[in-house]
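A single protein chain has been omitted from the complex, and every remaining protein chain is retained in its original position.
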Amino acid sequence: MIIQLKTNADEQIIAGLIARLEATPATVIRIKNHLAIPEVKTTELSAAEAGVVAEVIEKTPAAVLGSRLFQPEDTIIKLPHSVIGGKGNFTMMAGPCSVESEEHVRKMAKVAKAGGATLLRGGAYKPRTSPYSFQGLGEDGLKYLREAADENGMDVITEVMDETHVDLIAKYTDVFQIGARNMQNFSLLKAVGKTNVPVALKRGLAGTVDDLLNASEYIAAGGNHQIMLLERGIRTFDNKYTRNTFDLAAVPVLQKLSHYPVLVDPSHAVGEWDLVTPMAHAGVASGASGMIVEIHDDPEHAFSDGPQALKPDTYLKMTEQVYAIRQLMDSWE
Amino acid sequence: MIIQLKTNADEQIIAGLIARLEATPATVIRIKNHLAIPEVKTTELSAAEAGVVAEVIEKTPAAVLGSRLFQPEDTIIKLPHSVIGGKGNFTMMAGPCSVESEEHVRKMAKVAKAGGATLLRGGAYKPRTSPYSFQGLGEDGLKYLREAADENGMDVITEVMDETHVDLIAKYTDVFQIGARNMQNFSLLKAVGKTNVPVALKRGLAGTVDDLLNASEYIAAGGNHQIMLLERGIRTFDNKYTRNTFDLAAVPVLQKLSHYPVLVDPSHAVGEWDLVTPMAHAGVASGASGMIVEIHDDPEHAFSDGPQALKPDTYLKMTEQVYAIRQLMDSWE
Amino acid sequence: MIIQLKTNADEQIIAGLIARLEATPATVIRIKNHLAIPEVKTTELSAAEAGVVAEVIEKTPAAVLGSRLFQPEDTIIKLPHSVIGGKGNFTMMAGPCSVESEEHVRKMAKVAKAGGATLLRGGAYKPRTSPYSFQGLGEDGLKYLREAADENGMDVITEVMDETHVDLIAKYTDVFQIGARNMQNFSLLKAVGKTNVPVALKRGLAGTVDDLLNASEYIAAGGNHQIMLLERGIRTFDNKYTRNTFDLAAVPVLQKLSHYPVLVDPSHAVGEWDLVTPMAHAGVASGASGMIVEIHDDPEHAFSDGPQALKPDTYLKMTEQVYAIRQLMDSWE
Partner (left out) sequence: MIIQLKTNADEQIIAGLIARLEATPATVIRIKNHLAIPEVKTTELSAAEAGVVAEVIEKTPAAVLGSRLFQPEDTIIKLPHSVIGGKGNFTMMAGPCSVESEEHVRKMAKVAKAGGATLLRGGAYKPRTSPYSFQGLGEDGLKYLREAADENGMDVITEVMDETHVDLIAKYTDVFQIGARNMQNFSLLKAVGKTNVPVALKRGLAGTVDDLLNASEYIAAGGNHQIMLLERGIRTFDNKYTRNTFDLAAVPVLQKLSHYPVLVDPSHAVGEWDLVTPMAHAGVASGASGMIVEIHDDPEHAFSDGPQALKPDTYLKMTEQVYAIRQLMDSWE
């Protein structure tokens, strides 16, 4: 239920109304002239209360704090070297799937930067389907990643897999990435919600648009509003030629519902390097605010996800084309 | 199994090999220097046979006649007013979901043409989920559609729902459309395969890429090689904000596997008009050879699928942008 | 919209109301004291009309004629040797996937009968994914099937793939089977709806419960109310160990919504013979009115779907167990 308050209404009556609703019990979120009470659908108003209420809307959106209803303007996230979200900004993030060594991540950082990326990606803690797969270099990986980014004047994005690592990873990263398999790891969402580090939240393999928005609300409810949403492919019946199904329509859908920047990850969406470029084209054309891609100079020997990594040359050509499409689209507005 | 024949091999021995395999029994398809035997995985070759064989490949692709393996060059379909497929060609198809009246389809044809469409779409026989929904105007609809197209120098694409209508519809249309629900209506596929009318085959709601290719092979096996493939969204778990999930990665996948033109239908893929433009952008950027979209001047009173129809102004703006993206992409090659 | 009429209301006013609604235009279906108008959600009633109306319900169920709302009692289909549907009746249908030869189908009929089947299944026209797969023996197959059934005092169920075959197949069969890929072949549904041959309608790979009910309504709207619904597995993301996902909850769901008998097809649902028995157990326990299974004495050389066929011994043991579960469940009621 959303209660739209009249302008200049008596604040004492409003406070009373909030207190009464909270005692139901229920969560009441006030955003300027709106009260959102997500778990409640209807209430009987006293005469005094009715006097301060302009309208009662039965349905609350999946994410209250993330909703365009209450914040029509785009959330813009500013990092030392990047601006994410907002009209005209397009952010490239690139790097290896895993941090493999100090030397390798430095090499990849240079390539990423040359392709216009302002954030360097790389996993130090890896969520792998099998316990016998490479699990990441841990804190050493974080150090190498940070150094490589600093050397190239880039920001860092890296995955945090559980709440016990939040403080450690916060020391090294500019953006927390929450992976698809952890989209509904609510303890982790709450933990990053208590930090002031921006969070890139990936859509889960079975995550509906509403699930993703609800997950983002766990972060926002903790006080951290620097959130970006990542479409990275969902799991469907067709997975012979692509690892997942890239749901690009989710980009305009999420942009309509939420003010958070929406980015795309064509690498994980398709899982095959030769499909990444056309899907990067489609991704920027769908209106996304940015993109995260995996690169590797020797994909066959990558520690993880080699088949989907772009070689440097392909990456450089792809990014140039992506920016050209973005520039063309800017000319329309 | 694919048997690659040596060049200048003895044709008599080849004929014997084919006869022997066909007697297994099995279907043997000869394409230049290849024999494809889809249902067979291995065979023992006599010494003479071995002498004409360069290589035996165990796996046959889903569509033999449609495969790039045997025809690397693009299939190009030429209609009086349109060229579909091939490098640099982008074909726009537009029109109302249903032919509603003589006057209305003429009005819509003008709009379609103004937006650069060279094919006019419109359903005269409608596959509707409920038997109580509008089922189409039948032959009258076909006449109105043909006239409207002719008046504007356009080709016609319209749906054929069953084999008994094939001859009738062939009198009025330039392209048969096979709808998603009929992708595996094998009797219908065989029937259009015996005509020389080009066929636009839509991917089914649960159709894998291989299913679509196999379905196209039913048409090709009948002798009709003028086939185009349409991605129009698949059915997945997320259907609250979009009717289907637009699987744009299928465009480069199909292009890699098959030589047929691959087109997209953003209207049915998303089902909401305000998502059609960003998905049209993404569709052309994915590399599709063309697009089919639904337009209506009064969507709220459309006889079918109103919510996904573009109003004329939106359509005209969208097509201009789509051509601009296509033009930009042409400059890269 | 459903209009519930008062009992003993003035029939002239009712006729006027129907005429007025039909002129909208709209389809009006009268079932005893109900008017169902599927495409309409609301209407303004005149004073006279209001006098005959007890209640107006905004929502019409997916299948009007198939709905429990208007016919609470079960539809029971009576064949010479079988009774399908209704409390306490459990019908076994068995036979080979394809009719392979006169001799083979006779052999399989004996086995089917020995396991308590009263209907013999067998395909003479086969819907195959690839055009190069075995397509069935055609009319010869129908003859062999009919003879084998007659010899054993059984009824016949066989697939009809398109409307041009309806009359031919009606000569040989007691039940038309509509396959999953044709669930929304509306021309075919209309064609069998005009016959008086019972129809077993299989759920499509992407068919929702409402889609299935709507498809059944195409048959019923033609006048043929002898319909049974078959759950045979849907297509989902997990298809490594099973061909489809057997959605057994659809059984009680369909039974709640519709009065048609609901049967299950564990063979196609799982696609692996060693999973058929546990799924047959689960199927009968879910409350289904019957079951259709594929049997073969030499699955490795079956013309189609060998991997899912039960050998005679396994089939005989399975059916005995299925009847025991059914008998136990009967004792509860």
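Lettered A, B and C in written order, each chain numbered from 1.
The definition used in the following text is that a residue touches a chain if its C-beta (ideal position, glycine included) is under 8 Å from a C-beta of that chain, and two chains touch if they have at least 3 such contacts.
Being a predicted model, the structure only gives us computed values, none of them experimental.
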Chains in view that touch the one left out, judged over the entire complex: A, B, C
Residue among C:Asp10, C:Asp274 or C:Asp313 that touches the chain left out of view: C:Asp274
Hidden partner chain, touching residue among C:Phe237, C:Tyr260 or C:Tyr315: C:Phe237
Absent-chain contact - pick from A:Ser67, A:Thr91, A:Thr118 or A:Asn185: A:Asn185
Contact partner of the left-out chain, one of C:Glu39, C:Glu102, C:Asp150 or C:Asp210: C:Asp210
Footprint left on subunit C by the chain that the document does not show: 206, 208-210, 234, 236-238, 240-242, 245-253, 256-257, 269-270, 274-275, 278-279, 281-287, 321, 324-325, 328-329, 332
Chain not shown, touching residues in subunit B: 235-237, 239
Interface with the undisplayed chain - residues on subunit A: 27, 29, 38-39, 62, 64, 127-133, 161-165, 181-182, 184-188, 190, 204-206, 210-211, 214, 217-218, 221, 234-235
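We adopt the following convention: only the chains that are shown with their structure count from here on.
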Fraction-based call for subunit C against subunit B, same above half, different below: same
Distance between the centres, which are taken as Cα means, of subunit B and subunit A, whole angstrom: 36
Mean-CA-position distance for subunit C and subunit A (Å): 46
Separation of mean Cα positions, subunit C and subunit B [Å, integer]: 31
Subunit B, residues touching no fewer than two other chains: 206, 210, 234
